[in-house]
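A single protein chain has been omitted; all remaining protein chains appear in their positions.
Chain naming follows the written order as A, B and C, and within any one chain the residues start at number 1.
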Amino acid sequence: MNANDKLLDVQHVTQIFHIGGLIGGSRLVAVNDVSFSLDRARPEIFTLAGESGSGKTTLAHLLLHDLDPMKGQVLFEGRDVSQIRKRKQVMEFMKKVQPVFQNPFETFNPLRRVEDYLYDTAIHFGRAKDHRTAAPIVDEVLRNVGLSLEEVSKRYPHELSGGQIQRMSVARALIPQPDLILADEPVSMVDASLRMAIVNLFRKLRDENKVSVVYITHDLATAYYISDRIAIMLRGNFVESGPVEAVLDRPLHPYTQLLKESLPSPNPSGLESWAKHIALGTTDVKEYGRVGCKFAGRCPRVMDICTKADPPDVQADGRTVKCYLYADGAK
Amino acid sequence: MHKFVLGYLVPRFAQWAVVIFIGVTVTFIIPRLSPNDPVERQISQMMGTGARIDPEAVEHMRAALTEMYGLKGSGWQQYVAFWGRLLRGDLGPSLSTFPTPVTSLIANAMPWTLGLLLTSVLISWVLGNILGAFASYYPDSRFMGVIDVLSQAVRPIPYYVWSLVMLIMFAYVIKIFPFSGAYPPGTRVALTPQFIVTVIEHSALPALSLVTIGMGGWFLGMKSLTSNIISEDYVTYAETAGLRERKILFNYVIRNALLPQVTGLGLQLGSLFSGALILEIVFGYPGMGMLTFNAVIGNDYSLIMGIAIFSIIGVATSVLILDLIYPLFDPRVRHQ
Amino acid sequence: MLRVFRDLLKHDGRFRVAFVFLMAILILSTLSLVSPYDPGRTFKVPADMPPSLEHPFGTSSRGQDIFWWMAFAVRNSLLLGLMTAFVSRIIAIGVGLVAGYRGGIIDRVLMSINDSFVVMPVLPVLILMSFLLRSSMSLFMLAFIMSLFGWPWDARLIRAQVLSLKERSFTQTAVYSGTGAFRISLNEHLPFVLPVVFATTINNMLWSIGMEVTLSVLGLSNVTFPTIGTTIFWANQHQALVAGVWWWLAAPVVVAIVLFLGLYLLFSSINEYIDPRTRLRRIGV
Partner (left out) sequence: MALLDVQNLRAYYETQVYGISRTVRAVDGVSLQLLPNEIYGVAGESSCGKTTLIKVLSGTVKPPLKIHDGTVHYQFGSYKVDMLHFDSEELRHSVRWKEISYVPQGSMSVLNPVRRIIRTFEDIVDTHQGIQDKKVFFNQMRDYVNKLGLPPDVLNAFPHQLSGGMRQRVAIALATVFHPRLIIADEPTTALDVVVQRGVLQLLKDIQAESQNTVLLVTHDMAVHANVADRVAIMYAGRFVEEAPTKIIFGASRHPYTQHLIHSLPVIGDKSSRASLGGAPPNLANPPNGCRFHPRCAQVLEICRTQVPAMVDLGGRHRVACHLVKEATR
């Protein structure tokens, strides 16, 4: 498996932020030694799951080349993303990687017609010469996401529902025929009744359009429903990553177990387990600064080694887990 | 705590230094740009008086004037010498009232302007803010409606025109206040009670016009600020919790609306200072404004330079003081 | 544009007042083209005549008809205001958009210069400048110098707005639609910035005309050139109030108030109308 048949290859990426004044101020390791990769041959949906302050959005900025990593590399089709400087290279990169944003009502300028963005994308990425030749292409991608040009043409964002706008956002991303879509919490602001339409859409993109998706979310339920592989993030670290069935059906890392347990299940029978009291989370910044495992402060099975040094990445039951409980010596 | 010092205080002092540096440099450069050389003008003015002065004395005069104007040597040497003198607090002698130094002229004019400016700015700031908050918290009260219309009418009018209107109305049409000056000519300047009374009586009209103009501005500013804050969540929450209106108005609405007004005061100081200058000229009030007027009439080049520099340093320092006071108002700045 | 005008006229009292005031000013200034008297020449009419049918604003001690003189004065002051506002807008928008969008070192440098100008008391510096240029200070030069001092406060407002717009995701959507940085500023950010630009234009006119009045009263501008300021200068010079020729001083003061009030009311009513929030509410969000 040589390098260039990997669509995306993230190698030991670390990003450190400086908060506070010019000199002094504390260091925050937002992303700590993260690695994963997507194959070009097999399009898949890879989920980055984690709560607020877990570093998943920072990682998204690193993948989209908004930020360059302090350590490690992000390779796209074998080439280091941080080397992309010139306008032509940037356009080439954007042709292959497109984002979908969280808030439908912020994705498009409230004072411009939504369709203008689709026409711009078609023209700028060479799919059409002008407005007239762009129309059929725009209509085709809109049908692809379950809408039609005539249903949404001349409309401003406030004249469309959250669900419709989010679909247009996906349609816009499809126009340059990208290989990878990076969706940052694409459904969290959409009504539950319309949410499934968008979620099913991502599945269709993978199966029919052969587009890989990096899906960023805090909602494990939708992640389980559509993704092939998942990585659970805590304070900048991959604490558990692997096939979604392994990670979520049989979670090993205590934090993943806590996340799964805390998710209220939509049937009243499961009352007792949910009612069990859990330790109150300390303020985020303190947990970032911890030595060793970031979860040690709250982990029901903490050992003293956990507070000494960063736990190793262990292969167990078909996934990788960063926890001393499963390190070979510990059994 | 040190994060606050580095994050907030250091940049403020840096900004203060930059403002003064740019201000002083601008006042240094302008005269050098102007087509007519002040030394020649001074000499031609003297020649113009018809007195016969032999050329040798003129030559001597030219050297002395050039030296005094700091025009000796290359541009860079002049600049360094300029800063040297400034740091020693020597702004050179005033020409029209030779040889009294500029600094002493400014020294006895400044207290008058400060007195007038500080009192009227404080009164108009406090009054304007309180009334502005009441106006938007009780929108249907008629009294507030009248003040609102008056402030909108007064606010756009520049200081000069407004002071003229006040002068015509209160000194000319309805003779309540004396015509001009801070005290009748010839009274002994001393800290005796009657002297103070005459000063107050004389400076009432300029103070009144400064206050009415200033208050209009602060009133409208505060009114729009509070109308946004009234719909903020913490105000609705306080109302839902059944707090009394007075407590909500003072501890929630005004307390938060004051923050931008404090910054606003800082940024307005420059224009307030200019406004006060103009007012003094109209009312013949013996502050920096009158000093400027006399300097212009007397073609006193170095006095004007001194006034310009002094005003810049004065305003920049007061803005710095306001920036230092601001964290006391806003805990979010104090506790990062 | 007509619809906007009709809406405002119908619903906003302030706009109606502003409309009446500014029409009066415009009529007065266009009359200057047909003025029977040349403002440069004095003693063409009997001096110190109170307002009468023949001389609606009366005549001045310098033997000039104040009404026709004011026609020229208002026109020149208005011209000065427009020129200063126009030039300073260009600088303000340029600095605001660049500092806001580019960020980084450029932003920090531009803003530190900007803040020093905002805080600096402009009048003493202007006095120094006009003192030296004195009579050779033409209207255009005064307008240009004032526009050098008139942009910083507004540049900061525009920058603040661009900064917030840059954070909103539709800027990123435009970037990923392949749009260039310049076109993004034009299509995405300008519609939001225009209300601020418009509001500050009128504010700047108020400031510059006011400043001209101040400078010419000190005799620091070309006093033979009729403007609102020079009228007051001559009235002061001839001790109009003491001599009882009150109408000579009242005319410029009244005209100034009508001009400033008209501009301010125009500013606040239109500012509210084109504010994106109300515009969205009007479209029926």
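In the analysis below, a contact is a pair of C-beta atoms (placed from the backbone, for glycine too) under 8 Å apart; a residue touches a chain by one contact, two chains touch by 3 or more.
None of these values were measured; they are calculated from a predicted model.
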item: Hidden partner chain, touching residue among A:38, A:97, A:128 or A:248; value: A:248
item: Touching the absent chain when the full complex is considered, from C:11, C:41 or C:108; value: C:11
item: Contact with the hidden chain (one of A:51, A:116 or A:313); value: A:51
item: Option touching the unshown chain, where A:135, A:149, A:197 or A:305 are the choices; value: A:197
item: Sites on chain B contacted by the missing partner chain, in the whole complex; value: 232-234, 236-244, 247, 251-252, 255-256, 259, 329-332, 335
item: Residue ranges of chain A at the interface with the undisplayed chain; value: 51-52, 160-164, 191-197, 199-200, 218, 220-222, 224-225, 248-249, 258-260, 262-268, 270-271, 274-275, 277-278, 280-281, 283-284
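Keep in mind that, in the parts below, only the chains that are shown with their structure count from here on.
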item: Most distant chain from chain C, judged by the mean position of its C-alpha atoms; value: A
item: Distance from the mean Cα position of chain B to that of chain A, given in whole angstrom; value: 56
item: Distance between chain centroids, defined by C-alpha means - chain A, chain C (Å); value: 52
item: Chain A to chain C touching residues, read off their complex; value: 91, 94, 98-99, 101-103, 106-112, 117, 120-121, 123-125, 156, 158, 169, 172-173, 176
item: Residues of chain C that touch chain A when the two form their complex; value: 168-170, 172-179, 187-188, 191-192, 276, 279-280, 283-285
item: For the chain B and chain C complex, residues of the former touching the latter; value: 15, 18-19, 22-23, 26-27, 30-31, 34-36, 38, 152-153, 155-161, 164-165, 167-168, 172, 266-267, 269-271, 273-274, 277-278, 281, 292-293, 296-297, 301, 304-305, 307-308, 311-312, 315-316, 319
